Each structure stands twice: as C-alpha cells, then as structure tokens.
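Yeah, one chain of the complex is gone here, protein chain that is, but the others are all in their spots.
For reference, chains read A, B and C in written order, and residue numbers begin at 1 within each chain.
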Amino acid sequence: MAEIVLRQSPLDHLSLDARAVAEPGPAGVVAGERRFVAKVNLRGDPADEAFVKVAKGALKVFLPTTPNTVDGKRDRYALWLGPDEWLVIGAPGTEGRLVADLRKALDGIVAAVTDVTEGRTVIRLSGVHARETLAKGCGLDLHPRAFGRGRCAQTRLGKANVILHQLDDAPTFDVYVERSFADYLWRWIEDGASEYGFAIVAEPIMAALKARRATR
Amino acid sequence: MTAQSHRNPTGGRIDRARTLGFTFNGRYYEGHPGDTLASALLANGVHLVGRSFKYHRPRGIVGSGAEEPNALVQLGQGALTEPNVRATQAELHDGLAAASVNCWPGVRWDIGAINGLLGGLFPAGFYYKTFMWPARAWRAYEWFIRRAAGLGLAPREPDPERYDGTHAHCDVLVAGGGPAGLAAALAAGRAGGRVILADEQAEIGGSLLAGGGTIDGRPARAWLDDATAELAGMAEVRVLPRATVFGYYDHNYLGIAERLADHLPPAERAGRARQRVWKVRAGRVVLATGAIERPLVFDGNDRPGVMLATAAQAYANRWAVRVGDRAVVVTNNDSAYQTALDLSESGVAVALLADLRAEVPAALAQRLSRAGIEVAAGSAVVDAAGGTRVTSAEIRRLGADGTTLEGPARHVPCDVIAVSGGWSPAVHLFSQSGGRLRWDEAIAGFVPDISRQAEVSVGAARGTFDLAAALAEGARAGAAAAHAAGFGDGTATAPAANAREVIAPRPVWRVPSAGRGKAFVDIQNDVTAADIALAAREGYSAVEHLKRYTTTGMGTDQGKTSNVNALAILAHATGTAIPAVGTTTFRPPYTPVTFGALAGRTVGPLFDPARLTAMHPWHVQAGTRFEDVGQWKRPWYYPRGSETLHQAVARECRAVRTSLGIMDASTLGKIDIQGPDAAKLLDLVYTNAWGGLEVGRCRYGLMLKEDGMVFDDGVTARLGPQHFHMTTTTGGAARVMAWLEEWLQTERPHWRVYLTSVTTQWAVAAIAGPNARRLMAELCPNIALDAIDFPFMAWRDGTVAGIAARVFRVSFSGESAFEINVPSSQGMALWQALMTAGAKYDITPYGTEAMHVLRAEKGFVIVGQETDGTVTPGDLGMDWIVGKKKPDFVGRRGLARADCKRPDRKQLVGLLPQDPKEVLVEGAQIMADAAAPPPVPMEGHVTSSYWSATLSRSFALALLKGGRARHGQTVPVHAYGKTSWAQVTEPIFYDKEGEKLRG
Amino acid sequence: MKYSLLGLIKGAGNHHKDWPAAWRQPEPKPAYDVVIIGGGGHGLATAYFLAKEHGVTNVAVVEKGWIGGGNTGRNTTIVRSNYLWDESAHLYEKSLKLWEGLSQELNFNTMFSQRGVMNLAHNLHDLRELNRRVSAIRLNGIDSEFLTTEQVKAFCPIINTAPTIRYPVLGASLQRRGGTARHDAVAWGFARAADRLGVDILQNCEVTGIRREGIRVTGVETTRGFIGARKIGSVAAGHSSVIAAMAGLRLPIESHPLQALVSEPVKPVLDTVVMSGAVHVYVSQSDKGELVIGAGIDAYNSYAQRGTLQVIEEQMAALIELFPMFSRMRLMRQWAGIVDVCPDASPIMARTPVEGFYINCGWGTGGFKATPGSGWVFAHTIAQDRPHELNAAFTLERFSSGALIDEHGAAAVAH
Partner (left out) sequence: MHLIACPWCGPRDEAEFSYGGEAHILRPEQPDALDDAAFANYLFMRGNPKGVHAERWVHTVGCRRWFNALRSTVTHEITAIYPMGTPRPDRAP
C-alpha cells in the first residue's frame, strides 16, 4: 500500500521536483509549479460602497477596478477577472481564513465568496523567452507596451483556459489553470519552451530567482 | 564529379567556397550555398525537369521564384518526401534528392506523352462529354483518369518532423522585402514602431538581389546590405526571411509561413521545428510584394528553354548561371532590354531581341546595338521548335492590330527564349484583404484600387516600377503606418535612385499562330489558347466558368503567370473589355502551405487535452480502461486479470448490489450559485419548484431548452438560504454554466445571483452498496448517518477519513450511496483511505459502464443517451418533475406546442428480450411490422441495453411510439439483419419502491 | 449536339469548332409561368424537372452571378443518403437514385463516383449513435454497413487506427453507394438539359424585389428589369432570408460561412470519403488529385464568402491526427460558402403564406447530395401547388407545431 500523501497537486504525477535544478543556468525559460496557493473568488458590486469598503477591510487589499489589473501585496493580492469578479490570492493554507473573514465581513451585503483554491493550480514561468513561449498559444499581445507587470488576463493558452498574471519584467508569469488541464498545459509549455532551453525549478528556488532578478 | 557547365566563375550571391552535392532523377550534381534547386540544375545545364499535367509534354524551368508554374519536383525520400515542390523555391542543401513528377518511366521517355499525340481528343472539359457509357463503367474510367491526373506522390509514412506556430502583434507588417518593403520597414522602424518584415525568399532584397541600379549613388546591393544591417539593429523590428505572407484575413489578421529548417540537410534538422506559422495581428499592413512577369502566348511557348526574362536575368546576376548558350529575347515592354544586356554580359550569346512594339525605345535599342544585339521591332516569336529543349525560334513581323503576321519567317537557332509579356502586380494579398482592383491600361495589369482594411500597397505591387518611386512610396507608407500607431511624425525621407525607363507594354495577348502548334496559357494545367476559345464558344464565358471549365489557374501556382493572359484572351474571344471580364477570386494561400505547419504543435499528445481527475494516477495504476467523455478521461471498467468488459462489469455491478462499490464521480459539473435571487434562477431554468427546498437538502432537476426538449439534468443542493450547489452532466458542465449566465445577464439582469464554476474544486468519490453506510460510519465520526438524521437527498458537512468533506446522500445506482466531495488535492487521499478501509467489504471500484447498467436497472435516464435533443420530460415519463403550477420556466411554452402533446410520441419504456441471454444492440430499431419489406416502418429504438448480473438476464431501455400504453406487448427489434422480440415493460427493473436507496 | 466520344473524335478533326453553347444566353422575356430565383444546382434541377416532368417549359432561372457560383460550386461534393429519420432518408435516397443515372439523363458526365462514404466513431456515444443510424437506414432499404476498427483499416489503410491516439477509431459506418460528384458539372449539366427543354437561364440578373398584388406574387424586380411570373420559387441557399424578406417573410434561417480547402494534387492515395464528427474533419480526393477537406461553420452570421485561419488550423490538426502521413502535403486553396442553417438541420421545401411564392432552403452544410432530389420534389410542389409526399414534412409550419426533423445527430452529451 502506497503511503497516503494528504495533499496532491495535479502535477505531482509528473515528479517535477525530481527533475528540478538548483541553478537554471542559461535556460531561456524556467518553470515550476506553485502548489496550493490560496485562491478565493469574490463577487460583488464595485459601485456598492459598502461592499468595497468591507472587502478592503477584510482583505487589506484594494479590489482593482481597472480591468485586467492586479492590486495588492506580495502574498495577498487580487486579480481583476470581471467587472464584479476578483480572484483573491493568498499564501498556501490561508484560504479557510480568507473565506471566513470575507463571509463574515460581507454578511448582509450582496456578494459571493467562493473558495476555488483546489480548482486550479499555478505554473510559474520565467525567463527571457517566457513571452515567446506563451505567444505560441496565446493571442494576447504580451509586448511590454501592451501588457506588463501587474497585468492579468483571462485568456487561452493552447487549448486550455488560463488566467495570466505578469509579476515582473524578467518577465515572470503565473499561469492559473484548471487542475484537470494542468497535465496537458505543463506538457504544452515544456514542449513549446524546449527550443529556448528549459529548466524546471522547485518552488523555493523560483521565489529566490525572482528576488535576485528584482535586485538586478 | 560533375562540372557546373553553365556557372560563371565570378559574380552572383552564392558561396563558391562550399560545394553541395545533390541528385536529380538519380544523377549526381553539384551546386553552392545560395543556390535553389533550379539555379543549380541550370548551372549544370539541366533544363528538362518534368512532364506536363495532361499532355505529358517535356517541361523546364520558367521562373525563378514563387511564380514558377512548371518545374515541380518530388523532394526527399521516404518519410521526408514532399510532392510538387517548386525547384525555384527549394534551397539547395547537401544531399538533396529530387525527382521529376508525373512521368513514367522517366522524364526523357514518358509513356504518358501519348496523350500529347491524341491531344486533339482532349480539349478543355472533354471528360464532361464522354465516359458515360455504360453507366456502370464510370468507376473503371475513373480509375484510369485518377492515375493519369495528380502530380507528385503523397508521403506514405507519418511525418517525423515537428512544426510550430505562434501569435504576433505589430504596428506595421511589411509583406515583401524588396526596395519598397525595405524602405517601409526602415521608415516605420526608425519612427519606433513595432515592425515585422517578412519575405518569402532566403535573402531579403527582392529585385535588388538580381538587378543592378544605384541607390543614393551607390550600387543598390550596397544599400541593401546597409538597410538589412540597420533593421537587424532595431529592437522593435523583426525581419523574417524564408517567410511567406500567405493569407490576409479579416481585421488585419495575417498568416505567415516561415521555413525554419527546409534549407538544411535532414541530419541538421533534428530537434528543430521545420516550419512555423505566424498569426499576426497588425495595426497597419504595407504590401510590397512586387510584380510577376507574364509570359507571352505563342505556339510552342512551353518548351524547356522558354523562360521568363526576369528569371533568365536573375539566374545570370544572382546565381551566376548562364541559362543557355544562345538566347532570343522577346518582349512587349522595356524591361527585357536590360535582361538582354545582362544575359549578354553573363556570357550568353543573345541572338536577337524581338520587340512586339513597332516603335522601340531608342535609347535602349542603342545600348543593345552597342552590345551587338539585334533588335527586331514589331516582331514576335511565333513558334518555338524543339523537343526536350528549344532549338530555334521562329520570328515574324506582327500586323498593325496584332492579330496577323506579315513578312517572311526567320528561324533563329537558340537554346533559350527569354520572354516578357508585361507585369502583373502581385495583388494577391491586397485582394484577399477585400480590396478592389482596377485595370490599369498604362501597365496593362490590375492594380489595387479601393482598400477595405488598414493596408497600403507600394512599389511594383501597385504598379510602380520605377525604383526611386518605389523607394519613396515605401518610405512614405512605412512612416504613415508608424504614425497611425503613434510613432513618429509620419514623414520619412527616401533614398534617391536612378530612374528606370517606363514599362509601356504593347499587349498582344495571343501572338498569332503561324501553324498548328499549341500555345499555352496555363502551362501547369496544360490549358491552351484554343481551350479558352472553346470554352468561350460553349458559353463558359464568365471568367469563373472559364477557370472551372478549363482549370486555368487552378494548379499549384494558382495562375500567377497565367490568369491575366487567360482573361484577356477570353475578353478578346467574347468581345468584352478586360475590366468587364474581371479576375477570378484571389484566395489564400499565396503559395501552398504545409498542413503540418498549419497544425503546428497541435498534434499527437498535444492534439487535444485529456482532462484528468485527482484520482487519475490511481486508476492508471489499477490498469483501468478509460472512456472518453468530452475531454475527460473516465474509468470505463477495471478489468482484473484477463477479464473481458462483460465479466468486469458484471463483477463490478454485483459488488455494488451486494456489498460496496466505489466510483470516481469527480467529472460531474459543479456550479456554486449565490445571491438573493438564486432560487428564482433555479425556478427559471429547472422544470420543478425550488423555493421550498430546505437548507441541508438536495433535489433532482431537469433543464429544458426553450423548445421543451431535455437539455441537462443533475442534483442541486441548498447550502444556505441564498446559496446552492448545482451539479450537471459531465459533458454539459460548460454548456450549463454558459446557459445560466446567459439567462442571468441577458434576460434577468436585475437578479442578484453570482455563479462560480467549482467543477474541479471538488474531487468526488461515490460509494454505493449495502455496506456503504457501514464504511461511512467507520470513517466519518461527525455526521449522523442514519436514514432519519441524514435522509436520502440530503447533504452534510463533516470529515471523512480525516478530510473535510461534504457528503451527499444521492444515488444513481439505486443502492444506499454517498457522494463524498473533498477538496481536489485530497481526492487521492480520500480514495486511498476508502479503498483501505473498505477492503473488508471487498470494496470494488466501478467504472462508467457498470454505472450505466446500475442506473438503467433503476430506469434512470442519461441525458444524451435516452435523449437526443428531441425528447421531452413527458416522453421520459417524468411529467412528475414538471411544475404544473409554476407560471413559467424555460421550456414550458415549448412543451405546449401541438407536436409535444401528441399521444403517439416516442416514450421511454423498458424492454425484456424474449431470449433473456440476448443483449439487444443499442441503437437497434423497433419495427412496426416485422414482416414488412423495406422501407420498414419504425416505431422507436433501443437507447440502452445491458446484461444485468442482478437480474440474471438482459434488459433494455427504449423510446417507443406511444410506449407507455403498450406495456406487455411484444415488439420486434432489429439490427444488422437480426430481428429479436422483446416485451415492453415499465422502464424500471430493480427496487421499484426505492427502498434500497432511501434505506 | 449530343455529347459522346464520337463527337470528340469528330471535333478533333476540326479544332472542336462546332460545339455549340452549352446553354443559350437569352434576353429576359417580359413574363414567365415560373421564375426560379437562384441558378445553383437546386434551382437548375427544379427548372429541368418542371420542364421534363411537368411540361412547364416557360420557365426562367435568374441568377445574380454565374450559374453554379454559389454553394454548388464550392462544396466538398459528398453524396450519401444515410440519414436517420424516415423523412430525410426517403428524400435523400430518392436523390441518390437520381444521381445513379444522372450523367446519362443529362448527357453530361457528372463524374458521380460511388466510392463509399465512411463515418468514423471515436467514443462509445458515437458507436451507439452509429448503430442507431445504421439500423434505421437499413430498415429504410438503404445500404449501410458497420465496420470494426480492423475493417476500417482494411477499407482505408492510411487511416491511423492506433489505439493510442487521442480519440481512437472505434468503428465506422459505411455507405458504399455514397461518394462524390463533380460539382460544377452538376450545375452545367442541369443548365444544358433545362435549356434544351426551353428554360431561359438568365445570368447576371439579380433579384432585387418581389412584386405582389395582395397576397399573390406577380413577378420579380431584377437588375435586368421586371420579370412577370405567376409562380416564383426561391432556391437561393445562403441568401434565402434576403429573398424571403422581399416577399415580407421571416425564416428560421441563419446564414453562416462554411469553409473548405484543397491540397495540391497528388496521385491517388485516398479512395473513399472519410468523415469524422468527433475529430472533426472530412476528406476525399478529387479525380484531379487534390485532397478536398471540409471544415465546420464559422459561428457568426455572414454573407462574406471568406475563409479564416483558425478554422483551417483546427482542420489540419484533425486531419493529421487521422492521417499522419498527410502532414507534409500542402494547402493549395481555401474558401468559404454561405450556408443557410435551419434550427433542426433539415431543409424547407414548401409553399409559403404568400400565394405563388415557394421556398426551397435550409440545406445548410449538406444539400449538394440532394440536388437532383430537391429539384424533383420542388418542381412537383410548384407545378402542382402542393408538396410531393417526399417533401410533405419539410414545411415552414413545423417550426410552429414543433414537428421538427432533427438531423443534428444527437448532440455529443453524456453522463
């Protein structure tokens, strides 16, 4: 009987960690999975002052009203998904609190709070050729003049629906994908990036790399 | 060891330092980097490359690029073979192997040439007039016709190479990298715009690569080198050589086919994509695609050695190849004078230049005579003699109106005839974009007139043949396009260039015939001037009829060199003006595009996503056979050892009925519904009433389309006063979500309801069977499980095996069952825990097949199996779920239509085959009369049919005309020649009272 | 002049100078007994059968462009009669029977090639549907067979039947009497034969209005003037709604682009017609050698006969999935036609509330195969002012009563 692993991500069966490198070297694209990031779908009317105020209070983050933008801090931010819809992101394990806080705060206000942490996973993609890799399957204009840091979009990548979020100018992207499509999308990315040199990195290294780049 | 007999020692843009070996029809030759297959063949003195489509006449190389109608070869071998490649576009690489197409046994001796001798029998469209008797023989005739037709050979093995595709955006897309395109790209790039410049050739430069001329006082080629270097240095400019802009679609969306590896020997291609398709959204497009020279239509104009003047010139200047030893040049315009000079300079003896115009340009004529080339004014080549190579040209004087010949014939020996019949601007992309063309008398060609998209044509593509003017146009267009995107002030300076003489052609569309030879218009499809005349006579006088009747312009070259000649000859034949005849429609692609490149990476494992559940790896390990349901992979059955489907399913069903089964139900669609008006939404989209559902309970619902036909079904739970959790069919999840959203946003925008898809948030394991509750009791300490506290059609939150879970007491199997929903990441853990703890009950995983049997025994329908978009709830015997008192719901009015109320509609029934061992074919038809001859009246069909391990017999569900009133009858059921008899029953076979599932 | 091999031999002697026009190019008469709007295959066949079967020869076919230039000239030429519902099966089978003698009937070789039409099944749902169809079709007296995966491979060896592909081939149905025909020849053959019987074919003659007196039609306004008619049959395919609007009617029709493409011509490599719903491609090889490949409709309403890139990309991916060896073949031309789609994917051939105005439309993506049959029943409908029993169910009223003839093929839904 195999040992029971309590939580499994939809990419675990690909054993990415076993293939991860500590130093990506000259790879044009590095990628890894960000497992179990907290994700809460929040719906409400941005014209409703009470909703905005209360949500801000509970989240400590502004809900962006400019379409396709992200607002917030390092481990708590909100992605604009629609005129009355946001995806609130938090550190792994915080979704329960987030949902509870929000529900409590929004009691009596017309809004909806739904935990969707488990429905998607996040593939982080970085490197000088990250943009070209995405362009192979995404019709969005990702040029810095058109997209850029702090932007997000719901769109298609290959044959999967995704949410793209650009985090920095490396550029680094978080790709949110429905977990049932994660296996497909990972293979798609790996295949598309192979011509640029592709390296898999484990989650902590991903964060470190990002920090290093930011200081350059 | 071969000599490149016709290669000059110096000049050209080839790399003589390296020698490339290649074979053509099995013979070894050599060439150099920079060569195309065509230039290398010509360098070796090879003109004969193939046989024509219909008459199998010997054919040679006509052009030097995309326009080539004739020199098609089979390239490469085995899995890497490629049919119908233009020798003029195939870049030479070491080891290249090419062969002629459409000839047998060989290109010199071709048996099909007999068609040429019988040519008189095969005028345009001859096949419409014969091969009709006897009627049955057509397929035999066809067998021969098909083998005679076609060109090259399709590959017979899967393509081992990879392809790629990508999206791109730019402010300015420049199609064509000649002087006009380069000037445009430079101007737009200097202004700071994002530019893509694509040219189909291996080298950027267009006509500058082959021509002379000066720009800014320096040789044009020096300017070209500077320009490409400058572009290469611009961060926002992307230059794509070997990249054909093949299609111009709506909203400035264009396709570019880039050849990444075709120019490399196969060994060096490994690991690279062979070709890539770019899908470009462009702010503005500059079309700088140049112009295509037209041949002249005279007898024997298809003989190897007859070629376009610019091609002959390009071979001389760009590839340092002498296309022959002795040439005759024939032209109706100025441009070929330079060709004559260039040929002469390259070492080809130019015997004579025949100019169709009575008045020749004096300055040019002088230059020729200084070079010792005779100019025959008002004269034309009227026949080309020869077999596999032209041997002489017959020159005659033309009458004043161009339709008669005068004076004596002169036979000039030659092995090359370089022809120029004027120029057709390459308006293909412009026309594809929706732009309207105009006939320009001055250049005798169609030019862009009215644009429909954000594009502009420049240079030769719009009939501007003067180099200085082309550069200026390009620069202006590039600057303006960049300006429109917010870059620069819209102005640009163009380099100065030496002016060229104007073209001034004398159109003589059909050079009068001196004898009985064939004069070809579409040389690839063997369409002659006589064919066009015949078509016109027979009434195929619309240009599109002409095309289809004669196949003019329908070849792989799409008539680049022939279409204008053809429509002009048609105009002449019908006494119509050329503009009134018009062109045929230009369609993508500009030149053929590899299927694989269009598919890109969407092949093999990436063809379509396989959606996987959280428990998928477990199923794989268990040796599960999967079923494709939409994109989902669902366990179909779990064979043990050598079990068949039938055996496995029987075992799985037995396990559920007698002890305990477990199923992965994660794929069901799940929608979270919140808001004060949530219940109203359910009332609208479901047939039954939802207001009264208590929190903690769930209910089955049926969704209809407005026409009253069943659309989806599922169980919805009330999580809170304003909060529901809806489930849908696996295949229907996205559709239902979209359906609800549509009703909310478009019909009920004032309702306050929010929908969120949570399909993949939850992993679901369904356990079912008499031992289900016992297992639950072990693993689930915090939910009261008895039938009173946790009744059928209720849900509870708690933990199962230590995992936070939401448990539904619903049952699709008819047994006591629990659907355990846990966060997806813990689905696997839950499954494993259930398997471990359930071992004592011999817990048995079951797949969709067993699930189908179990539900059918209960008479539960599957939307999409019992229904097909024509079935109402009443047809399914589910009137009970249609809220009679509800004033409205989607589908209510549809159900009230006359046809939905007919008593003899097809209704769901059960069937018990007379032979209890016989499992009826799903899809078998129920006959009204087993003895009737065809057409046999039919009354319905079997929708589901199984062996039931529980009942120890077969059974089925069916839709049967007036079926509800026919219980007890025996009906004939037919499939594949076999009629079986079955008794009509109520569609429920197991636990009619539902004690088990409630208990 | 009758077409024959002898004629061709004679013609060879004199440069084929004697072949007469296949059809006349007459000036419009002031009035006709019947005006048919639309010179596609269906319109021309209607005119032919009006003259031949019903003796109504004072007929004009008015065509806004050139005959056969609509969908008749741009379809993938698949002919079959393996339809599910009785009404459709009988109609298409009548048509198929007419196809079987059409070249001789018209004295024009339509190259009707009964090379078989194979529909692949890729999942269990497909298989069930396929059994249902084959059973129904056979009971209707129409040929149809089930093929196992191995039989599919034997019948068409170049199909990828590997069980490892994303959507493996699980079986197929085959109608051997189905096949392809030379689309243009169908229009021309009917035109020539109708012309011989006295029908006027008026090209470049666009109908711009329909004149009525009360609820009766009196004629059509055209770009070549008014043409009187007691009866008007609209057979305008993609433009049916436009014509109907001229008569003051709204139709349950939407016009969509449907795309197709051809490869470069190659020697024979595919000897049958292969269709796949789940992988979404259908392909055959023309006698000239091109692979003729069909796509799905673009979602939006359109009258622009324009293709798009994304549809072609999907098409190619699907084709290569089933025929990996075609990957190195090349796209030679892509185009689109405008098809008139009915909610139940079945046509309308019927009288209308406007007296003397008949419509024949809604053939959507699949009416080429119906060309002779449609003309045959529509001629009857117009001549007799009542439908033939074969088209009695294909009314406009069915959209009110709900008695639709749903030929979508059950939608791909399953639990």
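Assume a contact is a pair of C-beta atoms (placed from the backbone, for glycine too) under 8 Å apart; a residue touches a chain by one contact, two chains touch by 3 or more.
Please read all numbers here as calculations on a predicted model, not as lab measurements.
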Quiz item: Which chains here would be touched by the one that got left out?
Solution: A, B, C
Quiz item: In the full complex, which of C:Thr161, C:Ser234 or C:Ser255 touches the chain missing from this view?
Solution: C:Ser255
Quiz item: Of the residues B:His263, B:Arg326 or B:Arg892, which one touches the chain left out of the display?
Solution: B:Arg892
Quiz prompt | Residue in contact with the excluded chain [from B:Glu268, B:Glu406, B:Glu694 or B:Glu742] | solution = B:Glu742
Quiz prompt | Touch with the omitted chain, as defined above, among C:Thr149, C:Thr308 or C:Thr352 | solution = C:Thr308
Self-check item: Where the unshown chain meets chain A, residue by residue
Solution: 67-68, 81-83, 85, 139-140, 153-156, 161
Quiz item: Which residue numbers on chain C touch the omitted chain?
Solution: 239, 241-242, 245, 250-255, 299-304, 306, 308-310, 343, 399-402
Quiz prompt | Touching residues (missing chain, whole complex) on chain B | solution = 249-253, 279, 281, 434, 452, 706-707, 738, 741-742, 745-747, 749, 887-888, 892-894, 896-898
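To be clear about the criterion, only the chains that are shown with their structure count from here on.
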Exercise. Starting from the mean Cα coordinates of chain A and chain B, work out the distance between those two points in Å.
Key: 33
Quiz item: Just how far, in Å, is the C-alpha centre of chain C from the one of chain A?
Solution: 50
Quiz item: Between chain B and chain C, what is the separation of their C-alpha centroids in Å?
Solution: 22
Quiz item: Which chain C residues reach two or more other chains?
Solution: none
Practice problem: Would you pick out the residues of chain B that each touch at least 2 other chains? | Solution: 165, 279, 600, 602, 605, 608, 610
Exercise. Mind listing the chain B positions that touch chain A in their complex?
Key: 164-169, 194, 272-273, 279, 281, 600-602, 605-606, 608-614, 616-617, 632, 672, 674-676, 752, 754, 756-763, 803, 823-829, 832-833, 836
Exercise. Within their complex, state which residues of chain A touch chain B.
Key: 1-2, 4-10, 12-13, 36, 41, 43, 84, 110-112, 114-120, 132, 135-141, 143, 145-146, 158-160, 178-181, 183-185, 187-188, 191-192, 195
Self-check item: chain B - residues contacting chain C, complex
Solution: 80-84, 120-121, 123, 126-133, 135, 138-139, 142, 145-147, 149-159, 161, 163, 165, 247, 249-250, 253, 255, 277, 279, 434, 530, 534, 537-542, 544-545, 548-549, 551, 555-556, 558, 585, 587-589, 592-596, 598-600, 602-603, 605, 607-608, 610, 627-630, 636, 707-708, 712, 729-732, 848, 851-852, 862-865, 867-870, 894, 897-900, 921-925, 927, 933-938, 941, 943, 974-977
